[in-house]
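And now, chain A:
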Amino acid sequence: MEQVTLTIDGKEVSVPKGSTVLDASKAAGIGIPTLCHLENVHAIGACRICLVDVGARSLQTACTYPASEGMKVVTNNPRVRSARKTVVELMLSAHRQECTCCPRSLNCELQKVAKILGIQEHRFDGEMPEQILDTSSPSITRDSSKCILCRRCVTVCQQVQGVGALFPVDRGFETAIVPALKNDLIDVACVMCGQCVSVCPVGALYEKDSTDDVWKAIADPTKHVVVQTAPAVRAALGEEFGMPAGTRVTGQMVTALRQMGFDKVFDTDFTADLTILEEGNELLHRVKNGGTLPMITSCSPGWIKYIEHFYPTLLPHLSTCKSPQQMFGALAKTYYAEKAGIKPEDIFVVSIMPCTAKKYECQRTEMSAHPGIPDVDVVLTTRELGKMIREMGMDFANLPKGECDSPLGLSTGAAVIFGATGGVMEAALRTVYEVVTGETLDNVNFTAIRGLEGVKEATVKVGDLDVKVAIASGLSNAKKLMEKIKNGEADYHFIEIMCCPGGCLGGGGQPIPTTNEIRKARMGAIYEEDEHLTIRKSHENPAVLALYAEFLGEPLGHKSHELLHTHYTPRAKYPETDKEEVTTGGE
Partner candidate 1 sequence: MPLYRSHILVCTGTTCVLKGCTAVQSALIAEIKRRGLENEVKVVETGCLGISEKGPVMIVYPEGVTYCQLKVSDIPEIVEEHLLKGRTVSRLVYTGPVTGEVKPAHPGRQKEQRIVLKNIGIIDPTSIEEYIAYGGYEVLGKALTQMTPEQVVAEVKTSQLRGRGGAAFPTGIKWELTAQAKGDNKSVICNADEGEPGNFKDRLILEGDPHCVVEAMIIAGYAVGAKTGYLYIRGEYHQSVAHTEKAIADAKAMGLLGKDIFGSGFDYDIKVFKGAGAYVCGEETALIESLEGRRGESMVKPPFPPTQGLWGQPTVINNVETLANIPHIILNGGEWYAGIGTEKSKGTKIFSPCGDVFYPGVYEVPFGITMREVIYELAGGTKSGKPFKAVLVGGPSGACVGAESMDKTFAYEDLAPGAGALIVMDEDKCIVDTVNNCLKFFVHESCGQCIPCREGTKRMYEMTKSWTEGQGEEADLALMQALTSNLALTSRCGLGQVAGTAFATSYKLFPDEYLSHVVGAECPTGKCTMTNGGGKNNG
Partner candidate 2 sequence: MANTVNLTINGMSVQAEEGMTVLQAAQKAGVYIPTLCYHPDLSIEGVCRICVVEIKGQRLLCPSCAYPVAEGMDINTHSPKVREARRTIIELLLANHPDECLTCSNNQKCELQRLAKELGVQQVRFEGARRDVPIDTSNPSVIRNMDKCILCKRCVRVCHEMQSVGAIFANKRGWDTVIAPPFNKELSEMVCVFCGQCINRCPTGALKGNDPAAEVWEALSDPDKHVVVQTAPAVRAAIGEEFGMPAGSLVTGKMVAALKMMGFDKVFDTDFTADLTILEEGNELLHRLKTGGTLPIITSCSPGWINFIEHFYPEQLPHLSTCKSPQQMFGALAKTYYAEKMGIDPSKIVVVSIMPCTAKKYESERPEMRSSGYQDVDYVLTTREAAGMMKEAGIDLPNLEDGKFDLPLGMSTGAAVIFGNTGGVMEAALRTVYEVVTGKTLENVEIKAVRGMEGVREAEIDLDGTKVKAAVAHGLANARKILDLIKEGKADYAFVEVMCCPGGCIGGGGQPHPTSEEIRKKRAEAIYAEDSGMALRKSHENPAVLTLYKEFLGEPLSHKSHELLHTKYTAKTKKKAKA
Partner candidate 3 sequence: MLETTQCPNCKKTDVADIRDCVRQFGRDQGNLIPILHAVQKKYGYLTADATEEIADWLGIHASEVYGTATFYTLFSTKPLGKYVVRLCDSPPCHIEGSLSIQKAIEEDLGVGNGETTEDGLFTLEVVSCFGLCGVAPAIMVNDEVHGNLTPEMIPAILSKYRKEGN
């Protein structure tokens, strides 16, 4: 690749042509503070924090300014320092300072930048923009008084997710980032994925906090409180405690949950295995009986909401299986309640999810086995669990490793990989192969469908059947596949779609920040966990088999349909996003 050579603060550095000054400074080991910049996604030079002196009349933003041959960049002179300071001070003049009770305190990019730049005064005092506090959504809270208008959320919502629920309105000092028609979030086609929360540099967007409800339930002696944890949580939770991304903390997490006072610590992986049995059989059933194909996975609630809004005509393609979280909830309040002799209304089910959309999912009216009692009572994100563990003052990294309770805590490696894009597909193939062929699958690793690519395709030989599969993560990638189906160009049997880039491991409820590097590391941890398990195929999970024997009967049986399957609702599409040119998938 063609290189350009330039000097930054007197230091010579060579970078590929097309790099920005920011890229070059990174290569030179010189830090330039940024705020609105979001690597690979968003470089618009809006916040002006990364201003540098390139010898031009005005200062330039390093995140947008191209590096050129022989260029002399100064990142630190009086002009630059004073400009950056003024910019931050101006930001502060419109930022409601209540750091100490902000959910992002000590993980806030503005706080960090203010510290680095040594901001010690607040020279600009005046009118503050009107605060919009939108708590309408069960998943995401918006607080405009903290917003610095970096527009990362706008970009991620439009370009990465293709949803376009948020957009700037009005102009100048009145500019605000709001849903269409200044509606509340609940009233627009927001899929609640939380990717906006994940990229927000400050505390303007954050998940609806449900930790108090959980503390209350734990303290209530009449409640039997059980918890399930999604596979992606264990690959990321450690980051909340300063551990490097990709650290597996399953055992510590279980111990922490137990010490917090949960009566039973179960695992969503159990119902992930169950999903494979139901969904695999559903696929085989559709293939055999000429049902709607391709069949599409239905684990990801953000994805479900997306298809309901944007492609309601394609709903028959969706598997009717509930997500593992909801299967768990339904079984906890039926099968487990019976088995343990506890009244369903006394059982309180808490889910720990990498996901904000799950908070919405558990409130859907169809998700209750007993009328009026939700199957899952409260959903917490990985971050909220981190918060609760902090409140307990635990030395998380050094906790002894615990194990999940049975029966709903038993799982296989096939379930663990649900956390990564392609994982559901891989798990399904492991089972489908053996069910169809009756042979043992020797190499369970379908590496062809692993990785962070936005859309993946593969053809897998199952007996004499060539199974054509496709996998997408990130909704703008899902959209590509939907368009294909719509246009009759999709000859796939089975499609896996995950709402968030990289799958659940990159979910909107995961620790902040989430970058590609970090996604890769978390993915590594998930496959490592799979490798470490002795049972790696869902249909070999003895607890699942016992469940069928004792309670459900058989996959797709009557009871299964009642408890484990669901239906979908076509929804109106509010904001028009079709016209938006989708330029990047992000991954």
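A word on the picks: all candidates are chains of the complex that A comes from, given by their letters.
Here is the rule we go by: a residue touches a chain if its C-beta (ideal position, glycine included) is under 8 Å from a C-beta of that chain, and two chains touch if they have at least 3 such contacts; residues count from 1.
Note that the structure is predicted; figures quoted are calculated from it, not measured.
What touches chain A in this complex, out of the candidates 1, 2 or 3, is 2. Looking at the complex, you find that chain A touches candidate 2 at residues 9, 25, 29-33, 75-78, 81, 92, 95, 97-101, 103, 105-106, 110-112, 114-122, 209, 211, 215, 218-219, 259, 387-388, 390-395, 398.
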